[in-house]
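Take a look at the structure set out below.
For this depiction, one protein chain was excluded, whereas all remaining protein chains were kept in their positions.
Chain lettering (A, B and C) follows the sequence in which the chains are written, and residue indices restart at 1 in each chain.
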Amino acid sequence: MVKFLISIAGRFIVLSLALMVIWLLLSGYFDKTTLLVFGVFSALLCAWLTLHMGILDDDSVPLSVMPGIFFYWLWLFIEIGKSNFIVAMQVWSPKMSLSPQMIRVKAHQISDSGKATYANSITLTPGTVSVDLLGEDILIHALTEDLADVSAIEDMGRKVCRVESTMHPNLKTKAKEGGGA
Amino acid sequence: MMGERMDSFIHYASLFLFAAGSFFVITGALGLLRFPDFYTRMHASGVTDTLGADLILWGMILQADGDWLLIAKLLIIMLFLMFTSPVSTHSIAHAAWVGGLNPLLGKDLKHSDIAPDRDETKSAPEAQSADGQHEGGTE
Amino acid sequence: MMGHLILRVVIKLLFAPILLFGLYVQFHGDYGPGGGFQAGVIFASAFILFALGFGIKETQKRLPPTVLPFFMVFGLLLYALTGVLGLFMGGNFLDYYVLAPDSHHNAGQHIGILLVEFGVGVAVFSAMMTIFYFFAGREPEIHDADW
Partner (left out) sequence: MIMYVAATIAVIVAIVIALARAILGPSLYDRVLAGNAVGTKTILLLGLMGFLTGRPEFLDIALLYALMNFIATIAILKFFGYRTMSPQMRDISSRLRNGHNDGGADG
């Protein structure tokens, strides 16, 4: 119980600080006291509303993913670039050689945010769109046979898993709780 | 002197980024027009959403002249697009799939009838599929 | 609950930043584009997004429709009372200058604008939410759902 409260408080504090940083970046007035006061007020209000709406959990403040996700994004940007070229070639080639495929891959991620990250990464790389996420199955529509490369997509899934597993150790317990619900 | 060379480098780099971004934006739009069915058009729209938008935004970042607030705002827009655009695409695809729009599959792009196979248990696939056909097959 | 997992995760992630963006627009009304009306709409749009992802019932449990009229009245009264305050302090209706007549930085103007804009923001937010609840919270049994 105490641990739960501490985790909530920690998330609250981190969310408020992050919102304050976003406020400063958006506002750009670092020297106007009124605006800074309003910023603190706004950040606290937003964090409180997030708590009040009952969505202050690991998905809204993914503390644990933080360090790993940036490297993952770097890798993802390169992937996005590569697959964009393939799709662009298809668009500009006078005789399109499409062969759309529907494939299924398994999402082995434990947390919801991990699964969502995986599905979003699949969608972000053009040529593959995650059509459906049901349980542990992701249904993918791929533009050509080359793009419907299950092993490459599963490799991406393993990368997401690795990002996820560098995070907190108590995920296992959360998965058990979530499994029943 | 050094700064000048740097400036002109940044200028040309952003010129290149703008050109490439414009190319990909137009590519995405053209794909949206040319591709044969909804599910393939989705991929074309993804080209605009990801690389086209990102390249143009990076070009703007280089043009921001080291104004940190502008760069931060552009990065926030880029991050926001990165989070929302795949969700929009996924939602549209999911709605089409659940609504029973059948994709064209295979090399010969023949019409499949696999669409709502996900929920035989939950709802009546025949009704949904019929509805989707009715909506999808006007042209 | 599984069908829209991606949507829900992203809504959870974006909820607080959208609210903050709304408040940013609210409080920077006199420095950049924005103001009370836009801020109210953005603030409400965060809740509408929440309702789209998690359902109307859940949203109404967290933000009951019964409190919205109070917000509306509060916003309107804030607006009106700021105006009347100017009247009482010897100026015209909505005359902000008299709020702090000795200031060199037009503090009166700033305070007045802030209060009025805040009132507008709160009123617009609650009005938007009320409209959304009325439109979207209709029972699906009402059968003209496919017009």
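To be clear about the criterion, contacts are C-beta pairs under 8 Å (C-beta built on N, C-alpha and C of every residue); 3 or more make two chains touch, one makes a residue touch a chain.
Fair warning: this is a prediction, and the values are worked out from it, not measured in the lab.
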Touching partners, among the displayed chains, of the absent chain | B, C
The one of C:16, C:42, C:72 or C:123 in touch with the missing chain is C:42
Among C:23, C:51 or C:129, which residue is in contact with the omitted chain in the full complex?
-> C:51
Residue ranges of chain C at the interface with the undisplayed chain = 3, 7, 18, 21, 25, 32-34, 38, 42, 45, 48-49, 51-58, 136-137, 140, 143-146
For chain B, the residues touching the chain missing from this view = 14-15, 18-19, 21-23, 25-26, 28-30, 32-33, 38, 41-42, 45, 48-49, 52-53, 56-57, 59-60, 63, 67, 69-70, 73-74, 76-77, 80-81, 84-85, 87-89, 91-92, 95-96, 98-99, 101, 119, 122-124, 127-128, 131, 135-139
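Following the convention adopted for this analysis, only the chains that are shown with their structure count from here on.
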Between chain A and chain C, centroid-to-centroid distance (C-alpha), Å = 29
Whole-Å gap between the CA centroids of chain A and chain B = 17
Tell me, which residues of chain C touch at least two other chains?
-> 3, 6, 10, 13
Find every residue in chain A that makes contact with two or more other chains and list them.
-> 22, 26, 119-120, 130, 134
Which residues of chain A touch chain C in the complex?
-> 15, 19, 22-23, 26-27, 29, 34-35, 38, 42-43, 45-47, 49-50, 52-55, 57, 59-60, 62, 112-113, 115-116, 119-120, 130, 133-135
In the complex, chain C touches chain B at residues 3-4, 6-7, 10, 13-14
Would you pull the chain B residues touching chain A in the complex into a rising list?
-> 24, 27-28, 30-31, 34-36, 39-40, 42-44, 46-47, 50-51, 54, 69, 72-73, 76, 82-83, 85-87, 89-90, 93-94, 97-98, 103-107, 109, 114, 118
